[in-house]
Each structure stands twice: as C-alpha cells, then as structure tokens.
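Scroll down for the structure; my scribbles are underneath it.
The complex appears here minus one protein chain, its other protein chains still in place.
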Amino acid sequence: MSDVGMKSLLDVEDLCAGYGSLPVLFNIDLDVRVGEVVALMGSNGAGKTTTMRAITGLLRTTRGRVRFAGTDITKEPTEQRVARGMSLVPEGRGMLRDLTVAENLEIGGYAVRDRRAAAEATERAYATFPILAERHNQKAGRLSGGQQQMLAIARALMSSPRLLLVDEASLGLSPVMTKTVFDLIADVRRTVGTAVLVVEQNAGALDLADRAFVLEKGQVVDRAEGAEMRAMQGRLRDAYLGRRGPDAPR
Amino acid sequence: MTASRVASTIAVIAVVGGSLSLGNVKLSILVGVIVTAIAALGLDVLVARTGELSLAHAAFLGVGAFTAINVGSRGAPWPVAILAAVAVTAAAATIAGLPSLRIRGLQVAITTLAFQEFADVFLFSRSDVTAAGRAWARPSFVRTDIRLYLFALALLALVLVVRFRVGVTKAGRAFLAVRDVQDRAVSFGVEPGPSKLLAYAISGAIVGLAGSLFALKASSISAKDPFLLLESLQLVAILVVGGTGSPAGILTAAVVVKGLPQFASTIPFTHLHADRIVPMASAALLVVAVVAAPDGIGGLYRAAGRLLDRWLDPRARVRPEPRPRRVDRDAPGAARLPSVQRPLSLRIPVPALLEARDVRVEYGGVTALDGVSLEVRRGEIVGLIGANGAGKSTFFNAVSGLAPVTGSIRYRGVELVGRRASSRSALGTSRTFQDVGLLRPESVVENVLLAQTWLARYAAGVGILGMGGSVRTEGELRRRARLALELFGLDHLSGERVGSLPYGTMRIVEIASAVAAGPDLLLLDEATAGLGPEESHALGDRFLALRDELDLTLVIVEHHVPLVARVCDYVYCLESGALIADGKPVDVTADPRVVESFLGRADAASGGSPP
Partner (left out) sequence: MLARIVTGLSAGAAYALVAVGVVLIYKCTRVLSLAQGEIGAFGFFIGLRWAARGIPGLGWHPGRFVTLCIAVMVGALLGAAIERIVIRPLVGRPPLDALIATLGIALFLALLEKELFGTATQFAPSPVGEWKVTVLGATLVAPRIIALGSAAAIALAIYLFFSRTRFGLAVRATTGDPTVAKLMGVRVNRVYRFAWVSAGVLAGLAAALLGPAFGGLTPFAMTKFSLRALAGAVIGGLDSIWGAIVGSLFVGVIESVVGGQFATAGSAELAVLILVIGTLVARPRGLLGTEGAA
C-alpha cells in the first residue's frame, strides 16, 4: 500500500446530472485516492444520493467526466463499473427482501467468477458479522434495520472492490448502531485497504474520513483535509442551520 | 388564428368536399370508415383522458348496433332507436368499468379483455340479443347513400363537438387528473371513482352512437365479425397509429386501416391484395408506433403545424421562465383571487387557522407521525423542518386527507379527520407536492383550471352538453386562471406543456395553481427543491408577497434552513415523527436537539475514528 493517498482512484470532473427536466448536480468536482476514506457531506436534498447514482452509472450524466483508476467510465453501464471494482451500498440498503441472507451475499459476489474467491469472501463476511452467519437462512426482509445495514455492507464487500461507496449508512439507525457501522467502515479501510466514499448527513462521519467535501444545492461548497477537518464541523453547522445570515445568493 | 389552423381548416374542407363527389359504393365504404372512426374516437376518450385501455370496444359497438336494430325493428322512431343504443351502450361500458374502481392499468385491460370474450362467446351467440332475422328499415331521410353519408358526417361532427366539450369542462380535467396523479386527484377536489365511471359512460355513449350508425347502414346483421376481439384490437391499432388524443390522426388512421383495403378491392384488375396486406401492415405499424412513435400520425400533424407556424412567425417562441412581477403594479386583479364564495363560517377571522392535536399516522406498522400537536396562526408563514423521513410530508398528507390519521386536525374549527379528502379545497386549503403534483403532459392553464375544480359548481355530465351555467362558469374560471398566472408572471406560458418547462418554472406553476383555487391556507412541500440559490431566494420573496399582499397563511416544508430563517414567523422541527422544538427561527436553529438532528450525533460516532 505504498501508493495510499497518492494515486487517484476516482476522479469526478465537472459533473452535471438530474432527473428528467430537474437538474440536481451542478459542476461537481471530487476525487478519492487509493486507500483513503472520503466523506461527502450535505443536508437533505443537497444531491448526495444523486452523485452516487451518477458515479455508479445508475443515472446518466448530462455533462462532465467520471474516471476510475485512470479509465474514463462516463459512458459505461453500471454492471461494467461494478466489474472494474466499484461497489455501492445504496441508500435504503437495497435489500433483496425475498432472498435469504446467504443468497444476498452470493449475489454480492456475482461479478466474481472465481468460485474459491467467492467462498473465501463469504467466510470473511461471516467472520466479520457472526450475526449474519447465524441467520444465513433467513429472508433478508426479516432482519432488523441494523442487521440489514451490515448485510448491505457485507454484500458490497463480496466482490472485493477497490472502491466502496456507502450512501447514508446511518439513516434510520440508532446512535449505537451508527457507531458500529462507522467502526466497521474504518476497519474495512484498515484491513483490506479499500478506498471508501461515504455519503452522510451525520457529522460523525467526519471523524473517520481523511478528507471531506460538502454539497449544498447540488454544488460542492466546501472541502477539507487533515487538520482542517475539525473546523469543518463548525462550518457544517452553519451551512445546515443557516447561521451565515440571510440566504443571500452567492 | 395561426397558420397551422388555417391550413388544417382548408384541408378538412377539401377532403369533405372532395368526398361528396364519390360514387355510391365508395360513399358506403366511407360510412363504414366513419363508424370505425367514431368508435375509435370513443375509445380515445377513455385511453387519452384516463390512461386506461379497453379491449372491449368492439363488443360495445356490437351492443350499440344490436340495440338499435332491436328497438328500431320494433317500429320505434329512429331518434328513439339511436338514443336507446347510446344509453344501453353507455350503461354496458359503465358496468364494464366497475372493476376499475378497485384495480388499474394492466388488470383493467385484462377485465375488459374478459368482457370482450364474454360478448364473443355468450352475449352475441344469443339470438334475442343479436336480433336475428329482424331488420331496421332505413328511415326515409337517409335512404340514399349520399344522405346516409351526410348523416354520418353530422354524427362525426357531433362526436367531435362532444369531445371538445369534454376537454373544456371539469369532467375532462378530472379524467386527466385520474390518469396522471390518481392517488392525489383528491387534492384537486376530484373524486377518482365517479370520474372514471363517467369516462366509461361517455366513451360507451360515443361507441353506442357508432353502433347505431352501423345498424342504420346495415339494416340487419348476420355476421358478428365487426364486434369480436380482433376488431377491438383493430380499434386499438387505429388509436395508437393515429395517436391518442388526436382526432385528425385517428381519422386518418381509420381511413387507412379500414378504408384502404375496401377501396383497393373496388379497383378492377389490381394485383395488390390490399385487403390482406393492410391489416397485417396495420398490426406491424401498431408495434412500430408504440416503440418508435408513441404520438402516432397525430404527432406528425402537430410537428408539421409547429414547423409551419414557426416558419411564418419566428417570434412565436417563448422564454420558459416566469417574468418578475409585483402584485400591486402588474397584477392588480390578483388580490381578488382569495375572495371566493364560501359559507360565512369559513370566512370569519379566527386567530388559529389550523390546530393539530395528537396527530398519529401509521403505515403498515411503521409510525410516521407520533402524536404531533401544532398550531398555525392566521397571516403567518410557518416553517416545518427536520431530517429525511422525519414526517414533514406525512403531516401535509394528514392535513390533505392522503394519509390514515388518528387524532384531530381542525381547520377554522372544522374537523378534517374523517372528512373526504376532495373537500379540502372547498374549505380553503391548497397544497403542493414535493415532486410537483402537476399533470406534466398538459398545458399550464389546464393545470390551473384543474386546481379550481371545486369552483366549477355544475354537474360534470351536464357541463359537457353546455348546460347548467357551465359556459359562464368556465369563462369565469379562465379569467381567474389568467389572474393567477399574471400574478406569478407566467401568463406568456399559459399554453405551454408543463413537462416541457424547466423544473423551477414547474414549481411556480404548481404554486400558482394552488393559489388559483382561492385558499386561505397554503401548504408548500419543499418548494425550493431543485432550484438554484437565486431562484430559491426569489421564491422566498414570493412567499412574503403571498402573505402580505394576498393575505394568505403559509406552511412550508423546507430543507434549506437559511430560507426558513428569513421568511418564517414560526418554526416547528420534527424528528422521527415527533416534534422536538418550536419557536422563532433564531431560537429553533440554536436548539441543541435541532443541531443534533441536522448534524447527526457526533458523540456517538466519534469512537470510530481511525488511529
């Protein structure tokens, strides 16, 4: 891991996207380097999920470029991006409710052709999440919210991705559960060396990130790394709660 | 009058005039074409306006034809026979439409398919139904082919007028609401069930008229082919190829699909088997049209018309943005918008307009609102803030009757819980939706008119016939719509399709519609979502203008707290379905629980920091 934090893994340049006639993202620039955790912060409706959808190819971009490990993937379909080593834990967890826990994991490794590698990944998942091993035959829809979030992350890790994208992992979770999930993301980076892009409203995510971007109304309005991260907490409060005075146009 | 209108009028006159010089055989073929065209136009009322597909319209055509012969052959005067056919077919269609009260889309299509098959194998195999052996002698006024053709043209014209009236009265707008926003149609004051049945009845009546024309032409009917499933599919093909909602396209398609094979067979010595090729080609065309040209021939006509107009008048293009307006200077009449006729009890000044007590909403075991109590005072802008899923929109749904509520919500002392959702606009509340609850395929003015449904105080069916004061009322509503659009600087866009406008403009159109309904209380759900900073700011000014100059009370759900801080008089903050803070904006945004709710619990996650 000599190139940690040096080489760029994901590069988003001047990205614009939207739904139908509704523009949501305006000229987004952000990047994730190999092996680091990046937080993409922002309040409701700031465009965080839309950014994730555009990066994974679920949403067509109207402008700009997405590069992954140096390759331009702007026009590639989602399946191909997944095969390149990108994996998304979607907002709302994306549980396949009628499939069992084991089947959810299996489909997570669908992009991996190697049977042995898939078996190893399953073992790893069960070792990390004993509760999932315990419930491997249960329908995913019957798990609790926290367990579903674990399954969603475990499933996304089945393909041993180079970049893990996590969309609002803390949504609907209790504080204790949120902490567990954040710990887990930190662990993933430490042990596997996977780069992680977390999209969060929860300021706690700043603690585990190396760098952070703040989205507001579809634009990147703030960024920070290293020592600046502490100060960002305060700026975030202002951005969310409007302590910057009237909502004057910038 | 636009150039395209002039051109199409000339074309119609030329085609009709030219057709009069045709021989008897061809005129008779044309009468058959008109029968099919009227039936397809009837089907179109259902498909284009309510979005539901009927595969039973050939059966309805049969019901009409057989009824006419049954009644006519027993010596009834011809108008009675025709009216009977219309009435019986309308009734049959309404009955076939009953399942659509519970189901929709594909399922409805399947039930109509079942109805068609029921007619094929059961109804039309009964000799008393099919009037076997009976004949309805052609009345003397249509004895010659040319006269019958003229009569058919008159009926066609009548159908076109009826369709036009459907379009310009509240019935037609209600159908559109059912098609595009069925679950929310009630928020426009539209009851979906009765609207759907009325659409089936009108569609059936028109097809019944086609059936009676069929009977008039044939006198007696032995072959049942024109009324079987295959013919229903043909009608759908004509509709899709012609383009739903386009009479000109549908008429063209009817001539091509129905007329062409028969005309070709009148030409001697042709080797072209048009009678065999055309049905096949029309089936193939149906598939091609669905995939590649969903607007059909009608779409081509419209495109050509637009090209012509633009070529002759390049200035006809408009900028799709609202113009800046000030109420006092630019739209002085708009201040009258809130003065609508309401009972005295709904007009007297009260301090608290809306009082919610212990409001609970549960969706399938999930508690979305957990005992919320709040108050909205008259003349205030009240903000409702909170994270995703906190229950803000659910509260709006509770007030507008779109969510199952327990507890009490009183508007001017009137209990809303348990009241029909469609009664809200009459009481004086209007709302907008997070994702824009407009009918996107329709024009701006049409949407504004739809929002005023409760002000159209005439019976829907009567309005179609131009009675019950509907013409005068509609004129008034159009004037109101104009005022509302002027107020928001949208009057130059009144004819534009909503879906073609920029998102920010759509938002303003929705607010304009809500204001046109003449409310005292306006509920705006995330009105600035999808707007840029400048647009958001401008919208904030509009909120203030609505409060100060139109004397409206506003509740706004808003994520952008800076805007809330600027315009709101009072703020409530929700978290997980419960109120966690309320007060003046400055106090609420300083509340530690609000800060925590927006930023997440930093303390809970800090243990996860990497070494």
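In order of appearance the chains are A and B, and numbering begins at 1 in each one.
Everything below uses one rule, namely that a contact is a pair of C-beta atoms (placed from the backbone, for glycine too) under 8 Å apart; a residue touches a chain by one contact, two chains touch by 3 or more.
Note that the structure is predicted; figures quoted are calculated from it, not measured.
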| item | value |
| --- | --- |
| Residue in contact with the excluded chain [from B:291, B:344 or B:366] | B:291 |
| Among A:111, A:132, A:205 or A:239, residue touching the chain not depicted | A:111 |
| Of A:16, A:99, A:131 or A:221, the residue in touch with the unshown chain | A:99 |
| Residue of A:22, A:69 or A:83 touching the missing chain in the full complex | A:83 |
| Footprint left on chain A by the chain that the document does not show | 56, 58, 77-79, 82-83, 87-88, 90, 94, 96-99, 103, 106-108, 110-111, 155, 159 |
| Hidden partner chain, residues of chain B it touches | 51, 53, 55, 99, 102-103, 105-107, 109-111, 113-115, 117-118, 121-122, 125, 229-230, 233, 236-237, 240, 276, 279-280, 283-284, 286-287, 290-292, 294 |
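The rule is simple: only the chains that are shown with their structure count from here on.
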| item | value |
| --- | --- |
| Centroid spacing, where centroids are CA-atom means, of chain A and chain B in whole angstrom | 41 |
| Touch list for chain A against partner chain B, complex | 18, 20-24, 26, 37, 43-45, 170-172, 175-176, 178-179, 182-183, 185-186, 189-190, 200-208, 217, 233, 236-237, 240-250 |
| Chain A-touching residues of chain B, taken from the complex the two chains share | 387-389, 499-503, 506, 526, 529-534, 536-537, 540, 559-566, 589, 594-595, 598-610 |
